[in-house]
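Here you go, one structure.
Yeah, one chain of the complex is gone here, protein chain that is, but the others are all in their spots.
After this line comes subunit A, so read on.
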Amino acid sequence: MIQAIAFYLFAAVVLISAAMTISARNPVHSVLWLILAFFNAAGLMVLVGAEFIAMLLVIVYVGAVAVLFLFVVMMLDIDFAELRAGFVKYFWIGFALALGLVAEIVFYAFGSVWTGSLQLAKPIAPVDPSVPNIQAIGELLYTRYLFVFEGAGLVLLVAMIGAIVLTHRQRKDARPQKISRQINRRAKDAIRNVDAPVGQGVEL
């Protein structure tokens, strides 16, 4: 009973906030709606018993990715009128894409239910409920899916190096801090006690 209420609550908020994400006028509001959608998606994950995925969703997407989104969007100087001017121009292309995606969902999901290859009421792989989620995922990732997992790690590494190479530029006019010099600087290197004679300046 409580689970059903929670499911419909989370699902409804996900749908509403997803709709608001694309219809909000202010991009900052859009990101905030997106965060709400992530959050409720995590709630849905908890409901199906995947608490590890739920926490990961919150930590990675809400805690890091969306913060950076917000960070960038807040600093953008956007002309909203100009931004919306393209809407009518690209409406039909976007509409066609959306239609295609909806058709895919309908064909795959409903089609597999109708043909009987997917039974919604039956869990795919019965897992011992006493085994923690993290352990179950870890055992699969490091045995059966080891190569795929390592391959994904490699792809991420390449992407990271690529991003750094693309954005890195050597600046000639910059004067970086030399931390070791700052730390090693002692009072006797910087301060000199001079007994200044009366009526004369001090040679520095």
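The rule is simple: contacts are C-beta pairs under 8 Å (C-beta built on N, C-alpha and C of every residue); 3 or more make two chains touch, one makes a residue touch a chain; residues count from 1.
Everything that follows uses one rule, which is that contacts and distances are computed from a predicted model.
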From "D,D-dipeptide ABC transporter permease", "NADH-quinone oxidoreductase subunit H", "Protocatechuate 3,4-dioxygenase, alpha subunit" or "Phosphate transport system ATP-binding protein", the hidden chain's UniProt protein name: "NADH-quinone oxidoreductase subunit H"
Residue in contact with the excluded chain [from A:15, A:48 or A:67]: A:67
Sole residue of A:2, A:88 or A:194 that reaches the chain not shown, by the stated touch rule: A:2
Sites on subunit A contacted by the missing partner chain, in the whole complex: 1-2, 28, 32, 35, 51-52, 55-56, 58-59, 62-64, 67-68, 70-71, 74-75, 132-134, 177, 179
